[in-house]
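Heads up, the thing below is written out as structure tokens.
With one protein chain removed, the remaining protein chains of the complex are shown where they sit.
Note that the chains are named A and B in the order they appear, and that numbering of residues resets to 1 at the start of each chain.
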Amino acid sequence: MLKRLLLAGLFSSISLGLAQTTTITYWQYDFKSKVEAINELIRRFEAQNPGIKVIHQTFPYDAYQQKVASAIPAGQGPDVVNLYYGWAPTWVKAGYLAPLPADWVKELDQEFVAMAQAAKVGGKLYGVPTAVRSLALFYNKDLFRQAGLSNPPRTWEEFIAIGQKLTLKQGGRFVQIGYGIAPDGQDHHLVREVLVRQFGGRPYSEDGRRVLYLSEPGIRALTFYTDWVRKHEIGVPGFFPGNNGYRDGFIAGRIGMIIDGSFAIGTIQQGARFNWGVAELPVERPGGRKANFGSFWMHGLTPLATGAKREAALKFLAFITSEEAQRYWLEKVGELPARKALVRDPKLSLHPVYGPFILSLGYAKATPFVDESAQRKVMVDAINRVLLQGMDPAQSLKLAADEEQKVLDQFWR
Amino acid sequence: MRLTLGQREALWAYLFLAIPLAFFFYFRLFPAFQALWLSLFEWHADPSARKFVGLAHYHQLLEDAVFRKALLNTFLYTLLGVPAQIFLGLALALLLQRTPIARDFFRAVYFAPYVTPAVAVAWVWSWMLSPHFGLVNEVLLLLGLPPQPFLQSPSQALPTVTWVVVWQNLGFQIVLFLAGLESIPRQYYEAARIDGAEGWRLFRHITWPLLNPVLVFSAVIGTIGYLQLFTQVVNLNFTDQGGPLNSTLTLALYIYQLAFLRFQLGYAAAVTAILFALILIITLIQLKLLSRKVEL
Partner (left out) sequence: MKRRKRFGDFLALLLLALGGVVMVFPFVWMVLTSLKPFPEIFQLRFLPQEPTLENYRQVLWETGFLRWFWNSLLVATITTLSVLFFDSLAGYTLARLRFPGKGPVFLLILSTLMVPTEMLVIPWYVLSAEKGWINTYWGLLFPGLMTAFGVFLMRQFFLALPQDLFDAARMDGLSEFGVFWRIGLPLVRPALAALGIFTFLGNWNAFLWPLIVVQTPDMRTIPVGIALFSGEAGTAWNLIMAASSLAVLPVLLVFLFFQRQIIEGVVLTGVKG
């Protein structure tokens, strides 16, 4: 009799305990250091929140969106999902993201770097980043030294001159180029977000609904960039084979300079067998306007997280974007923190590799894409029409502006 | 109640077909219908939020320049690829049957591309075809010809991709033709030889007609395959999918982009419906024109 009572008591307390455990699922793409980092953060979070269990699932980067697209409509997806900020509007429109509580906006505005504003869609907040990225100039110090150069370029004029010195031809074919031209790499960001602004224009209106780069600065930006190939011959598209050939060619020591994101640091460190350095993007003239393209992966909430799950998911979200988590993330994954407080760390600004990226976070802007895939293609095609078909830049830019305005109009319909 | 012979045969036929038909209905036809049904709606993750838009997506297709390009490209791939694959495949199968030595070795060699994973194939070919470092251009230069941009050029990219697809599919085609050739009973050849025929006449009067079922199969399956071309197109220009200025974009790739990168499944379903109709019509025409009953 007593045994039965004891057992009953045991069972009910266990089931009470179990009933109070909320399980949430977190999805991100598979990248070793990120997977390990999240596992550690989950461990710490679960220790602090005994009633919450987090399941961590990862998928190949190339097919990540497919996974999400199929899972959520079937009610099978994550509660908290990692996504590229540029996908947010598309996901929101198709019903894959749920807005975060309104009181989270204040913290984002005050504590996070400026580019995090792009996590808002239609005034509501849909995600918070742990880390951010921006662009910088990577250069091959050994090739520089061989050509009698010591410092990376500070202005575009210097950039072109250096590029020409580093470009070598043999029998009419390039064997080494000064700059790794890559319209489908980061160069479309370079034109749209960096050059247009540096020359005094802006790519989109404040609300992001109108294309504004069909302007004098915009045409100048496209002409200036394409002249690197057509006039100054400091590079040529598709120089080095493979996807991301610009980065591979740099790692192979065949390209003097590339403009790439901070996410490339790991790969370059692993593959390059020469001395390389990082510098801030050049400007038009000394003291001229600086501009940079910032981007980030953020964590959002899906419509599947309801009730107790939503509460648990919000707690988890807050935890992995806290100052402590971001500090750990920088150490473990090597990605720049998204909070202003951490970015201000003087040690970071002086770091030879991270420094130029950190310095840019103060002025880097994240393009408010609504249909990232289509809009990216618009600019890549605009560049390719000039480089591959010899079209006049102004004409090509007009076609691009019309195309992109149609995409924007259709989205905001 | 006694059944006629014919009725009994029909009953057996339905019995044999019962499981396969049930499978196809439940796992392919019904889901296909569900997918095509989506084309009448504005897609949303929450089924209750999907708005009925009727034929709006189809109207949109009429003004979609990218869709037109994908349609044109898809036709070009099919017109180039299917004959090339069949012709080369048959020629190689005949050569393989005829070669005096190392038959097993050659068969494995010609099959190798077909088993090589798509990712590896794309990587190796984009290296071989690289305008600045590729082996193909090195050979061209040796022959005194100018180097070509291949995958980097809006005009050359499509034929280049077609070549890679044909190259990879040759193994499949050869195995198919070998099976077909080996299925022709030797007696027919012996009988014909006794009558004094040989070489080209043997081919024309025995091989070619008896290969008809395999040829029909190759043409129909090949066409259906090329009309849905996807994998090699994606892998050969991975960062600018669809090639420079959409020069290699196919309908299947466009569908994929719309559905999984732009989350516009309703619109993607409309393109799928068009593709389906196209494949159906072309297949019907082919079956009508190509099939011949062979009487010996």
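Heads up, the rule we're going with is that a contact is a pair of C-beta atoms (placed from the backbone, for glycine too) under 8 Å apart; a residue touches a chain by one contact, two chains touch by 3 or more.
Treat the numbers as computed from the prediction; the structure is a model and nothing was measured.
From the options A:49, A:155 or A:267, the residue with contact to the chain not on display is A:267. Contact with the chain not shown here comes from a single listed residue; of B:176, B:206 or B:249, that residue is B:176.
Listed residues B:119, B:145 or B:285: the one in touch with the omitted chain is B:119. Seen across the whole complex, the unshown chain contacts subunit A at 29-31, 57-63, 66-67, 69-71, 73-76, 242-244, 247-249, 251-252, 263-264, 266-267, 270-273.
Even with one chain removed from view, subunit B keeps its contact list with that chain: residues 6, 9-10, 12-14, 16-17, 19-21, 23-24, 27-32, 34-36, 92, 95-96, 98-101, 103-104, 106-121, 123-125, 127-128, 133, 167, 170-172, 175-176, 178-180, 182-183, 185-187, 210, 213-214, 216-217, 220-221, 224, 228, 230, 252, 255-256, 259-260, 265, 268-269, 272, 275-276, 279-280, 283-284, 294, 296.
One rule holds in what follows: only the chains that are shown with their structure count from here on.
Centroids built from CA atoms put subunit B at 37 Å from subunit A.
On the side of subunit B, the complex with subunit A involves touching residues 43-47, 49, 123, 126-127, 129-134, 147, 149, 151-154, 238-240, 244-246, 257, 259-265. Interface residues of subunit A, counted against subunit B in their complex, comprise 65-66, 69, 72-73, 90-91, 93-96, 173-175, 183-185, 236-244, 303, 371, 373-374, 377, 380-381, 384-385, 388-389.
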